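The structure appears below as structure tokens.
Excluded from the complex is one protein chain; the other protein chains are retained at their positions.
Which chain is which? They are A, B and C, in the order written, and residues in each are numbered from 1.
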Amino acid sequence: MKERIGIFLCECGPNIAEKIDLDKVKEALEHLPNVVIVARHKLFCSLQGKEFLKESIKENNLTRFVIAACSPKQHELTFMIVAEDAGMNPHLFQMANIREQCAWIIEDKDEATKKAILYIKAAYKRVIYHESLDKKEIVANPDVLVIGGGIAGIEASLALAGPDRKVYLIEKTESLGGKIKEFDEVFISFKNGQSIIDERLERIEKEDNIETRLQAEVIDVKGFLGNFIVIVKTGDSEEKIQVGAIIVAIGFELINLSQLKGYGSLDCDDIYTGLEFEKMKKEGKITTKSGSVPKSVGIIHCIGRNEVGYCSGVCCLSSIKFSKYIQDKLPGTNIFEFYRDLTLPDKAYQKFYENIENKGVNFIQADDIKIANEKGLKIKYNKNKSTQPVDMIILSPAYVPAKDSNSLAEMLRIPRDDSGFFTEEHPKLAPVNTSAEGIFIIGCAQGPKSIKDSISQAHAAAGKILASIIPGKKLEPEVRISYINEAFCIGCQKCLNTCNYGAIYFDNLKFISIVNEVLCHGCGNCIASCNSSAIQLKHFKDIQMHQEIIEILR
Amino acid sequence: MNKKIKINKSVETGLKELLISLLESRKIKAVFTLERNKDAVYYSLITDLEKVDQASPFLPFMPANGGKLLSKLTDIKSISEPIAAVIHPCELAAFIELIKKQQGSLDNLLIISSVCPGVMPINNISETNLDEKIKKYFESAKNSNIPTGLRENCEICSRIIPTNADIIINLMDKDIDNSFELYINSEKAEKFLGDENGEILDSDFDFANNTFPQNIKDIISQKEKNRIAVNEKYKFDQLGMDGLIDLFGKCIGCHSCGGVCPICYCELCDFDSAEHEYKKNVLKSDLNSRAGVRLPPNTILYQLGRLNHISTSCVGCGMCTDVCPVDIPVGMIFSSIGNSVQELFKYIPGENLEEANPITVYKKEELTNFED
Amino acid sequence: MDGVILKAQNNDFNKGIKSFLLSGLKNGVFDSFILSMQVPAKDSYAWILTYDEGLVKSSTPISPIMTVQGARALKSLRTGTPTQKIAVVMRPCEMRAVIELSKLNQINLNDLILISYDCPGTLPIKNYLEDPEKGEEVFNKILLDWDDKNIRETCKLCDKVSVQEEKTFQSDLHITTLGIEQNNFAIISNSEKGIEILNELKLEIKNLSSRDEPVKKIIETRRKNRENSRKELIPQLIGLDALSEFFSKCINCKVCRSVCPICYCRQCYFSSEKVKYSMEDYLLQASTRGNMKFLPSLLFQVGRMTHMSLSCVNCGACEDACPMDIKVGQAFSYVGDNVQKLFDYLPGRSFEEPLPLSVYREEEFKEIEN
Partner (left out) sequence: MLKKVTANSKPRSSFNNGKFMPKSSVKKGNPKIEEDFFPKIVAFCCNWCTYGAADLAGTSKFTMPPSISVVKVMCSSRVDPVQVLESFLRGADGVLIAGCHPGDCHYDNGNYYTRRRFALLNEVVQSLGLENDRLQLSWISASEAKKYQQTVTDFTEKIKKLGRNPLWVKSEI
């Protein structure tokens, strides 16, 4: 069958049309071999645009097409669907990005036009070598592994477990609940932390489809979305668990106070971290070490903020909550809250703060807190010019990543940021995903979070999993993947070494390498490792890149 | 079409000026011809008139078979604007053979060739007295003698007339330093050439009917005699197994002969493919039956196999001999055996674009003498 | 260094080596051999795999020329060897290529016993072919006096001629003639496997310190040769003008690649459709320059360097085979030295050293990022 190629130029409203002379572009493309139509439209991603594209494909019996518009990151999927609607394989088109890479960045219209022509010609040369790719389907295991039995992990487990989905909840310590158990009261309901957990533990107990492993840790992870194989070590025994997705909810730790310098003496009596104070409150009496009731309390925010380089964002609220504790239990105590900046987002926080302040808590902005133990505790600030003696100090140290995050990141092959927290795939668009498909990060594992946010994230990740791994429904892995030209492969296995996914194996009988289509992620590293280019990546074949290079260098 | 143009200039000057004028009038876009730079000689694609000056179209060397190169130039798609190519008769023949295998196209190519006195082995280019040698070469050609120091293959090549070229120049012409003649051998050539180039005369060559002046005929018959003499020297038909082993015993299996061969156009040679790899069990049984096995194996199989693949199309250019690292006279073997195969099928490679390669067609009543 | 001393009557090392090999055959430490042997027409040498005593006796383990680089011969056993204890006698540069190809899974070392020898270099094939009989005579003299007048240019620059304290190549056994008393030669165990074999043969192991001085001396001479020759080579090679002239003679026959042991690919990238251009592409190129060499050769030459220079063992096979006498071996060895230094890698030095491009460190090459 003779190839019939269409080229479509999107005006993108005024975005492209005003910056690129599309008539000139059209003229330059019309004579290309096998091009049967060059057409433009105001907005191909609009309803009418898509309809126009679909009809043009049908009317002209197009076998392939190029669409010059915006970034493929934006609308490649849109046009794939149109192609499919028009009855053609959705992989037989190529986008040329003439908006982000021409119209919007090149000032001179002539230059932008020239460049657009080069890009479109390059896309035309590439599309010739595109192949129809068929969807692949793999059966996905609906079960989920949740690492970390804190509030986020518990919440996600509860949301996910059901008759056709098992959840394995892995907890390092001897009990579920995490840090929240240690909170006496939890903003905004001022419910007891333990009771919040207890409620959930009861539900977990009743839920047959949650299997909990306490004092357990993950020691190996293999596989991919839909088919992970995880080795979990509980005590001395190891077990193999097969799941389709993994949620990481390993929480946080407080920064180690001994690492901190410049705050003066942090290791004196009557200095407590927030968690220690919660414990004291829970036990019912707030006293100094000598057993007396404190007359004045200093609460210091932002401990370690300079060292970690970020605002933990949740300590302000809990610090203010401590004032409430003290006001409730020990009315009349002088309370001093030292802060650098107050972080009080959300609809309820500001009101809470104003309320506390009105009740007589002193809020003092200070950047240079020093604690001295000279005949009683003293908080110095304002370049040592001001001094506030207190009976007790409560510190709000920064949240830092949990200890296991490093080894876990390596096992799961997910990145961490400079601070050591796991990195989400995109801070706005994919806040609970990671770069590894099927692995999610929620709660404080990805950065300091309030309980509320942790729970939201737990639900978000659960929602993502529920929507993507539906029992009985099959998954569609990447189809633009590597393949091997058996005639050219000589079996040196360099590609095996470079593949990060174990997606290439060696066939001992044929003496050649073979690509596992499900495991391949389509990065193309193997191709650059193969000197004879026996291995190729669909849609990024050597010949396509070669053609593209020639075209753009014209 | 039996016409020729007489140009009153030395052959090289005249040809270059002609090419320049064709470039200048934009009748052609580029010239494909030999260029020499110190001790390097290569085919060059020239678009700039000034650079035509540097060309050496008649330098008696063949750095690569021009037919193979033209195929690389035209195999993706035919040329859109005309190009003139100055090549040797065997290169043209190879090109035509390649076109029959869909590896190129003559469209828009203006082929200029010469009645060929032969070329020298490629490594002679570095010789110190080269200019002297070249001078002698042209002296001999002018006097209708076979120059000395040619490629062995050229000494036995009788296909010295490029009957398919558009324009043919006779280098075996006494007067060549002062005037030369361009034979117009196609309609295409007529489009490019006219009165403005020189005096139009009737031709003394009849390429269609193989009628040539006596001096050319003499050279051809001399070369045919040479071929018979060489056949007698090598006795290819009486080699026997030992003779074959002696002949190819040196072969190191580098497959370079195939690499430079214009007829070997395959992307991956069958003999380099996995099929021809020595398998463990074969090796084991070979070793059991023979006591010794040569590594790498199949050197003779490669030679004989390649002979089977290309002998009907072998043009005897001798590129293979020139590059053989162990000095096996590959070209002589292939040319001689190729010649007998071609005689059997009455097929001359490159003679006629329309004529199918003999092993791609058959007649019901033929070759019955091979049946028992 | 320690080793066993063996007899070689009339300084005929080949004979001595062969009787050592045959004693190994008798004792069952070897069951077959891969050796160099004169071809029937007596004008060249070829590799032969044999278990036959007669064939071993007529072989020439140390041959005057390098026709097929040994590693290329061994590569044909890629899919499996027919026996388990094959003794392979090859030059140090061939050994190094064997090690490299084993890392590329082209040679399986399990069934091979690698035996290297002190190599004075080889004759240029072209010189040898002029008069094979005389060539042999010349070479036998070189084996004794190590005079490098008649050996290949690339061999004159090779400092990896023998084993020494500083490891430069890996083999199992090494035959040494340098610094050993007349009419004798010695065998050094160069690996665990080698030690086992010498033990099994129950040979007396002696100290061979007498060879230290001569080995050091020859290595020094070779290094000096290389330094001097580089001085000459660099202005011919480096810089665009020099480089393009250096390769302007190249006729794209790719013989250099065909004889290269490291170029193991079944299908070369540079002969594939992946580097094809259309007429328009060529014309564009030609018209910007006015003229262009057709076909251009620099992409092939420099591209091949990026493909194989990390593993280049400087065996000189390419230079010996080049019909245009381009100093291709010296050019590749110069670039190879540089890139190998960059990655602190020496091809063939050890079985374990991984190929530089198959591994990485997180902290490295910061200086090349921008």
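Everything below uses one rule, namely that a residue touches a chain if its C-beta (ideal position, glycine included) is under 8 Å from a C-beta of that chain, and two chains touch if they have at least 3 such contacts.
Computed from a predicted model, the values in this text were never measured in an experiment.
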item: Given B:Ile83, B:Leu98 or B:Ile134, the one touching the chain that is not displayed; value: B:Ile134
item: Residue of A:Leu77, A:Ile105, A:Ile219 or A:Ala348 touching the missing chain in the full complex; value: A:Ile105
item: Contacting the left-out chain in the complete assembly, out of A:Lys58, A:Lys73 or A:Lys135; value: A:Lys73
item: Touching residue (missing chain; options C:Met292, C:Val313 or C:Ile326); value: C:Met292
item: Residue ranges of chain A at the interface with the undisplayed chain; value: 71-74, 97, 99-101, 104-108, 111-112, 114-115, 118-119, 122, 413, 415, 423, 435, 480, 498, 500-501, 521-525, 527-529, 533, 537, 540, 542, 545-546, 548-550, 552-553
item: Footprint left on chain C by the chain that the document does not show; value: 237-240, 242-245, 247-248, 269, 275, 281, 284-285, 287-293, 296-299, 302-303, 305-307, 309-310, 334-335, 338-339, 342-343, 356-357, 360-362, 364-365, 368-370
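Going forward, only the chains that are shown with their structure count from here on.
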item: Central chain (by mean CA position); value: C
item: Higher-contact pair (C-beta pairs counted), B-C versus A-C; value: B-C
item: From chain B, the most remote chain by mean C-alpha position; value: A
item: Rounded Å distance, chain A centre to chain B centre (Cα mean); value: 65
item: Distance between the centres, which are taken as Cα means, of chain C and chain B, whole angstrom; value: 36
item: Rounded Å distance between chain A and chain C, as computed from the means of their C-alpha atoms; value: 52
item: Chain C: positions in contact with at least two other chains; value: 78-79, 266-267, 272-273, 276-277
item: In chain B, residues with contacts to at least two other chains; value: 268, 273-274, 277
item: Of chain B, residues touching chain C in the complex; value: 29-30, 32, 35, 37-48, 50-51, 54, 63-64, 69, 72-81, 122-123, 125-126, 242, 245-247, 249-250, 252-256, 259-260, 267-268, 272-274, 277-280, 283-284, 287, 291-297, 319, 322-323, 325-327
item: Touching residues on chain C, where the partner in the complex is chain B; value: 32, 34, 39-41, 43-44, 46-52, 54-55, 67-68, 72-83, 125-126, 129, 245, 248-249, 251-255, 258-259, 266-267, 271-273, 276-280, 282-283, 286-287, 289-295, 320-321, 323-325
item: Residue ranges of chain A touching chain C (in the complex, touch as defined); value: 487-494, 497-498, 511, 529, 531-534, 542-543, 546, 550, 554
